[in-house]
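A single protein chain has been removed from this complex, and every other one stays in its place.
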Amino acid sequence: MALIELSNVTYTYPAAKFPALQNLNLQVNEGELVALVGANGAGKSTLCYTLAGFVPHFYRGELKGTVAVAGVDTHTTPLSELVLTVGLVFQNPFSQISGSKFTVYEEIAFGLENIGLPREEMKARVEKAMTLTGIVDLAGRSPYALSGGQQQRVALASILAMAPKVLVLDEPTSQLDPIGTREVFQVIKTLSQQGVTIIMAEHKIEWIATFADRVVALAGGEIILQGKPEEVLASPLLPEHGIGISRYTSVARLAAQESLWPAGRRLPVTLTEALDGFANT
Amino acid sequence: MNNIINSIKKEFTTTTLVLIPVAIAINIAIGELVVRLNLPVYLDSIGTILVGVLAGPWAGLVTGALANIIWGLIRPSSAPFFYVAAVIGLMAGLAGRWGAFNRESPRWLSVLIGAVFFFSLAMFILAFINLQVVDGFPVFPSMAGLLRQYALVFIAALIIGGAIGYFLLQNGAYAGSAGLITGVVAAIISAPTVAIVFGGVTGSGTDLLVAAFRASGANILASALAQGAVSDPFDKMLSFMVVWIILRSLPARFKAR
Partner (left out) sequence: MNSPFSLYVARESGLHHLHPLTKLTLTFGLLIAALALPWIWATYILTALVIVPLSVWGHIARPLLRAIWTTVMPFAISVFLIQGLLWGSGTELFRLGPVSLKQEGFVFATASTGRILMIFGAFLLFAMATRPDTLMIALKQIGFPGGLAYIIVTTIQIVPRFQAKANTILDAQRSRGLETEGNILVRARALLPLVMPLVLGSLVDVEERAIAVEARAFNSKRRETSLVEITDSQTQQIARWLMMGLTVGILIARVIWR
């Protein structure tokens, strides 16, 4: 029984002419890290919001089909309860600061105060989340006095403290510099190794290749391909739909046209695969 | 009764609650910017007006009240006027509901409103200056007498007013007039507080106006009222116009909120 099940999901934003998601079917099993790739406007963010219940509860509009996350139907459950099952972290680290807390510690506890946890449990969860995301030394700082990568880790910690069953990440590193990106991906990798179910929309193909269990490629609101990272990320379908691919793949593809890449060998996605492949030409 | 409560509650979505602190911060930032630029206006309600128009009259009311109380934490002198700011937010919301910020007005209307406003202002100031105290009672000079005496001033007021209306209001005369009306209301309801709590003075540059009116024989309340009537309508009209311009630059999906 899949942890997440989307059946025939079609969604159109209130003022839009065309649907953002069309007849989407998707299953995610517990413990999987599923990466969503697609060009801008392909529906990655919409899918993330749908998984977290913000479609339809926040954005209104018409949502057809069923969305079931950990046995909970997102249509019929109020958003304030849904957020306890699905945690959402998105691109902009700055806009995820609530603004009402003066220190990082209190900021992470914000969600826990809202759900009414007893003080001792709050402290335990906050400290655990800070350890997981490596920000224990930032506990007393103001959330506004942090770098983008640090703020994004605070956002992650704040959501993790609420102990959701599923973590949805919408391009969590797109506004971060390389250091911040590495910090955040490190945390995500650790979480995935610990068995957390994660769905992550991302552009950074090379990172995805290193730790995603499955890759789902979106275009025009539909799934055009899904499967193991090595297969999906090397597929020619991706560039055809304007989805960015790893530079190693593009180089190898050009090389293959000149017979400089071993015939029949799968195109590389990571540097290691590329080196291996070219060494065997 | 339940319907009213529901319609009030509906205005306070999460988005509204997140918008309000931003709006209050905008109030304060612009209010201080204006002081930096040394301009003879307040312009400290732009955030409040924005909330009124974007989220509704009740949200505007709450924003105004909170803005003054919170600003009062740093500048205590603004706090007692929280109810004035609340009314400004409320009226901005009502103006928004009636479409004042959606519809473009013809240019001639802007000219007309500018002219009428300056004319009334001139009439008002001259009436106060020519106030006479007969047997302990203030006696206002007659309108006809003033018109004859200061004919040139009135003509100048009409021309200048028309020009300002044309250039300032452009085709936002509906928003501009809503601002004017709001300013007049604000002046009226803030006068008692100025008189009672602050002894009739504002502690700022507008006290020159208060002095002028007091010297002409007006009592404390009337001078406070007069000071407000000269500065508030123009200030609020300007604020509403700034919001008008802001709204036209926002992408359409914002206005749906």
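Order as written gives the chain letters A and B; numbering starts at 1 within each chain.
Going forward, contacts are C-beta pairs under 8 Å (C-beta built on N, C-alpha and C of every residue); 3 or more make two chains touch, one makes a residue touch a chain.
Here the structure is a predicted model, which is why all the values come from computation and not from measurement.
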Omitted chain - touching chains that are shown: A, B
Touching the absent chain when the full complex is considered, from A:L117, A:V136 or A:A256: A:L117
Chain not shown: contacting residue from A:I4, A:A20, A:L33 or A:A52: A:A52
Touching residues (missing chain, whole complex) on subunit B: 12-15, 17-22, 24-26, 28-30, 32-34, 36-40, 43, 46, 50, 62, 66, 70, 72-74, 76-77, 79, 133, 136, 197-204, 207, 210-211, 214-215, 217, 219-220, 242, 245-246, 249-250, 254, 257
Residues in subunit A touching the chain absent from view: 52, 54, 58, 79-81, 83-84, 87-88, 90, 92, 94-102, 105-106, 109-119, 122-123, 142, 144-145, 155, 158-159, 162
